[in-house]
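A single protein chain has been removed from this complex, and every other one stays in its place.
Moving on, here comes subunit A:
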Amino acid sequence: MNLRAIIRVSVLSRSILCCLLLLMSGCAAESIEDYPDRPITVICPWSVGGATDRTSRQLAVFLEQELKVPVNVINATGGRGVTGHSRGLNARPDGYTVAIITGELNMLHWQDLTSLTWHDAEPIMSLVDGAGAVFVKQDSQFKTIKELRDFVEQNPGKLTATGTAAGGIWHLALAGWLDFCGLNASDIKWIPMNGAGPSLQELASGGVDLVCCSLPEAKTLYESGQVRCLGVMAEEPLAEFPDVPTFASQGMDWNISGWNGLAVPKGTPAPIVEKISTAVKKITDGEITVQGKTFPESMRDAGLSTRYRANDEFAVFLEENDETLGKLLTSDAFKKMSSRGTGPLVFPGLLAIAMCVILGCLAVQKKVHALAPDVSKDTVTSQGIVNTALVLLGIVAYQLFAEQLGFLLTAGAIMFLLLWKLGTRWWISALITVCLIPGIYTLFANLLRVPLPRGVLGW
């Protein structure tokens, strides 16, 4: 009942909105009026399971309900966020690719890892804002953040901490706090780790002394009493964890948080931006329910603290955040941080040496040319060489033509020719092709929502 009413309202509002948009942009191309008429892709720059991924997937479910088209999340991970951010923000600005951006967008360009800045994005809405927190093991000697500071003052370089990669947001948070206390940013050794999960496991097993990450990420271990939280780097205690003291209440006014939000590539037509903004606004206002839950409710259930800032307000926040992080990252204290003992080419170098040694041994043993028994048993035929060349050509042809012609035509032609050339009768080849290729397309593009190229035939 409730759902139907909401759908009716949303349909109504959508049609009104469409009319308004039509009036506003009289000369807009047809595709803009019809937006959205095909699936939308959300690019998440971080891997599955983290706070950003959870946000992206929740949002996708609600967007799908609101915009009435499939919304898929792609985790374009790696490169400390460079990959995902550049894929999301360098996409075609047609509204069919939306990007989730995170605090790293305001850090990477200061560290010369990308030329991308928040100016390449059209901000829509900020979503999560999670303050950093410092955790120790339950049996640790530190009870308050002050005790920790005094210990570091006396024993610089003794403690080890982790939480994310070197130079990541939580490393910055901890080093910034040390700097704030008048200590050296390198007085606590930072062990680079891949995210909060493995870091907390390392803390629990006694491999490091401290972990700096956001509170919800440590929820399980904190609530089961295996780790203690010394303080959270927020202005106010978090609603979810009222017992955790803030840094400010312990006499250190140091706040920093990791955030994420939704953006579209710069240059997206205004009506489309407007449409997405309206939809997201409704979602974050809790007007839409999926399975009886609103977006803010599901985010709360996931333990994520949210802070919604719409369009211009988000832009202002981005500007400020960029400045703050830039100041931190370009200060002398952090410049030193990036230099480290084990260079990036040490490990590949060791591997190369090992490889040379192995190849040398193989050459001495004269074993390099031993053919695999099952290859030598069946002799290579001249027909076989032609067939293999055809297979190779098939893959290359697919790569070259699939985007223009579409999956059905390209794959169908390649499939038929291969079957035929490999020795099947032409009508059997045609039959297999006609059954198989649309089948694969339906399975992957429609059921599994893989963005297979549509091309001329569409489907």
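Throughout what follows, a contact is a pair of C-beta atoms (placed from the backbone, for glycine too) under 8 Å apart; a residue touches a chain by one contact, two chains touch by 3 or more; residues count from 1.
The criterion applied here is as follows: contacts and distances are computed from a predicted model.
Participant: Missing chain, UniProt name, options "N-acetylmuramoyl-L-alanine amidase", "Tripartite tricarboxylate transporter permease", "Transketolase" or "5-oxoprolinase subunit PxpB": which is it?
Facilitator: Protein name of the absent chain (UniProt record): "Tripartite tricarboxylate transporter permease".
Participant: Which one, A:G225, A:P242 or A:P348, makes contact with the chain that was left out?
Facilitator: A:P348
Participant: Using the document's definition of touch, tell me which of A:A270, A:V316 or A:V380 contacts the absent chain.
Facilitator: Looking across A:A270, A:V316 or A:V380, the contact with the absent chain belongs to A:V380.
Participant: Quick one: which of A:T220, A:T324, A:Q404 or A:T442 touches the chain that's been left out?
Facilitator: A:T220
Participant: Taking the entire complex into account, which one of A:G182, A:G225, A:G292 or A:G423 touches the absent chain?
Facilitator: Residue touching the absent chain, from the options given: A:G423.
Participant: Tell me where the left-out chain touches subunit A, residue by residue.
Facilitator: Subunit A touches the missing chain through residues 41, 47-49, 53, 74-80, 82-83, 86, 111, 113, 160, 165-167, 189-194, 197-198, 201-202, 204-207, 220, 224, 338, 340-345, 347-348, 351-352, 354-355, 358-359, 361-362, 365, 367-373, 375, 378-381, 383-385, 387-388, 390-392, 394-396, 398-399, 402-403, 411, 414-415, 418-419, 422-424, 428, 432, 436-437, 440, 444, 447-452.
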